[in-house]
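Handing you a structure now.
A protein chain is absent from this complex, but the other protein chains hold their places.
Our next item is chain A:
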Amino acid sequence: MKVTVKSWTAVATWRWVANDDNCGICRMAFDGCCPDCKIPGDDCPLVWGQCSHCFHIHCIMKWLNSQQVHQQCPMCRQEWKFKE
């Protein structure tokens, strides 16, 4: 007997490769989206800081805009710099 697979339709869930499950700012799952968004993934991406913490891009932008003087990571209080 010879079995040939003509096609294999498989099911997967996607997830962000991050060291945490939830965004430290909005407490929502990374695999979901920030409170301002409706659609996860491309429309509400994550960004990483050089400190290696990551957040929903919308969440960190809001956070940084609210900080008058120092632009710090809300988790480790290091200066926030986007990871290249």
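As a convention for this text, contacts are C-beta pairs under 8 Å (C-beta built on N, C-alpha and C of every residue); 3 or more make two chains touch, one makes a residue touch a chain; residues count from 1.
Following the convention adopted for this analysis, contacts and distances are computed from a predicted model.
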Listed names "Cyclin-like domain-containing protein", "[RNA-polymerase]-subunit kinase", "DNA primase large subunit" or "Anaphase-promoting complex subunit 2", matching UniProt entry of the absent chain: "Anaphase-promoting complex subunit 2"
Chain A residues that touch the omitted chain in the full complex: 1-18, 29, 31-32, 38-42, 45-46, 48
